[in-house]
Each structure stands twice: as structure tokens, then as C-alpha cells.
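Only one protein chain is missing from this complex, and each of the others stays in its spot.
Showing chain A:
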Amino acid sequence: MGKVLEKEAFGLAAKDNSGVLSPFSFSRRETGEKDVRFKVLFCGICHSDLHMVKNEWGSSIYPVVPGHEIVGVVTEVGAKVTKFKTGDNVGVGCLVGSCGSCDNCTEGMENYCPKLIQTYGFKYYDDTITCGGYSDHMVCDEGFVIRIPDNLPMDAAAPLLCAGITVYSPMKYHGLDKPGMHIGVVGLGGLGHVGVKFAKAMGCKVTVISTSEGKRDEAINRLGADTFLVSRDPKQVKDAMGTMDGIIDTVSATHPLLPLLGLLKHKGKLVMVGAPVKPLELPVLPLIFERKMVVGSLIGGIKETQEMMDMAAKHNITADIELISADYVNTAMERLEKADVRYRFVIDVANTLKPSPIL
């Protein structure tokens, strides 16, 4: 069963690669001097959670308690905590630890630290495996806790802790955040819909690029995209060739890059934030003859996650969510696999996660 820590906790865990989640009792450490302890109110369901409970990346250590879009209320802080106090609205995203001393950490990019510790499924300093936010409470080092601004609804803010920072970070890093720029967003799911909102808030013109015509209405009327383009329609792609400064590609399935590269202007950047498991075909000629780039990005550092959250508060950006009870989580996972959600499930943890078995 593993090492037992000082405080009891309960949550939902997958016990094997069927990915089915069921009630799970476990333990968390007591509040250390730099820790923040908080009661979990809501937790977003990220597509990564689905990959991990089913061991699709081959790295899962069961039992897996997923969840890295966690928001709640502080119940206790350690003696050396300065940034938070009991009663604060806080969140934790994908990271709960890093080395603190490498170049990445000192530059505020803990997400690229070779010793980073993710919120669930990773070995922590006390030799236990981290457990995520599908649970009643969390304890986390202050350095990885995010303040949730007062004007953001907690449930709809939760997905920003992963989806939000995942699109925000590369837009800032690659300079794709300037008013008037034309940004394409490929895929309209959890990442994509938040990408549209941030890009619009940055003053960009936004084109949603999708394989299905069916999403046009909501892209434009619900999310505020300026235009919509079906990537399988050669004419629509041809008409938009060479018009985009950057494209945020959120698609995690295998898909062709050639049409996307064609949509970029010279020097344009194709940012890959979805992570297809198999290699994609890379046509090299557009990179050479039009000096285009394909870049990857992984979530973001803690400082910029806070910056992202503050920007979201300023522009009233939240995720479009479907709030579910804890006992719906397996059905939600099945629907997520079919992309049947607009656009993020969020578990109402505080009101529906119970320690007793679910019938």
C-alpha cells in the first residue's frame, strides 16, 4: 500500500489500466512549515487525467488519484508561509515540486526542471507518490500554490490551472500576444476554447481550425472567434494560406502538419501543445523556404501561471464547464474520450465527494 502519512484523505483513484475510478482512502503529510493545506472545492478533468488513468503513456503507477486543476479554500498554513492565509481562495495546477536551483527554476520555468514533480503520479521528497485533486483536500508547498482572484468563479477558473497556462505560456514566450496579430487555434476542446478566449483578450484576430463544420457556430457566436476554417476543405485552407502569425495546435491525435504550415505567414510559428504519442510527419520544405518554425510547449512556470490567472480575472476569462458530481466521473471520462463535452468537466468535489463507497 505504500507509506502512510499523518493525515487521512479520501478521493477517487484508478486501480488499473481500465481507468475506472472508485473511492480510495489514503493519507497526506501534515502541514509542513512551507506548506499550504486547503479543502478542495472543485477539480477540472484534464485529458491528461484520462491518459494517465488508462496508462496510455506507459508511466502510470497505480493507484492513480488524478486531478491537476484544483481549487479550494485554505484551511491551514505552515509557520514559514508568507503569501497565503486561512480562508484564501487558492489553486494548484500541474506542478508541486522542482529543484529550485537549476536555470529553469531560477528563471521561473519550473515546468522544464529536470526534477519537476507533478501533482499526481510522481515520487515526492518523502518517497510517496503524489495524489491529485480528485480528493477532499490538498497540501502543497507555497511555491506552487496560485491565488485565485476574488472575481473569478472557482469552478470555472479551475481548468485555467492547466488548460489556461498551457495556451498562455507559448503565446507570451513566442510573442504571439500582440494586438492585431492573427492567431489560429487548432482543435476546439478544453485547450482550444480557452486559447480562443486568451487570444481575443490579447487583441488578436482568431481563426478556429477544426476538422468539423459543426463547431463553426459556437466558435464564432459562443467563443468570439473571428473566423472558422475546416482543415479538411482544401479551398478554405487555400484561401487562408499565408495569413497567420501563429497557430496554437491543441490536437493530440495524429494529424497532418502540412496544411497548418501553409496557413502561417513567413516566419510564422506552429506551437504544439497537444502531444500526439506517435511522431508526426514534418514537411521540411515550408520550414526552409518560408522560415517557419514548429515549437513545443508544456504548461508554464508558477509565476506566469499567476500572471495568467490575474489576466483571466481582469478580462473575465473562465473555462466553459460542465459541473459534475463525483459519482459521474467514469461517465465523464467516457464522454471525454469522445470529445463530448463543452469544454471541460469540473468535479464538484466539496459537495459530492464522499468517503463512503459509491453504489
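We take it that contacts are C-beta pairs under 8 Å (C-beta built on N, C-alpha and C of every residue); 3 or more make two chains touch, one makes a residue touch a chain; residues count from 1.
Simple rule for what comes next: contacts and distances are computed from a predicted model.
Peer 1: Which one, "Acyl-[acyl-carrier-protein] hydrolase", "Aspartate aminotransferase", "SEC24 homolog A, COPII coat complex component" or "Probable cinnamyl alcohol dehydrogenase 9", is the UniProt name for the chain you do not see?
Peer 2: The record names the chain that does not appear here as "Probable cinnamyl alcohol dehydrogenase 9".
Peer 1: Please pick, from A:Lys115, A:Arg232 or A:Arg291, the residue that touches the omitted chain in the full complex.
Peer 2: Touching the chain that is not displayed is residue A:Arg291.
Peer 1: In the complete assembly, which of A:Gly100, A:Pro276 or A:Pro355 touches the absent chain?
Peer 2: Only one listed residue reaches the unshown chain, and that is A:Pro276.
Peer 1: From the list A:Tyr124, A:Tyr173 or A:Tyr328, which touches the chain that is not on show?
Peer 2: Considering the complete complex, A:Tyr173 is the one touching the chain left out.
Peer 1: Identify the residues of chain A touching the omitted chain, counting contacts across the whole complex.
Peer 2: Spelled out for chain A, the touching residues are 103-104, 109, 112, 114, 170, 173, 257-258, 266, 272-277, 279-298.
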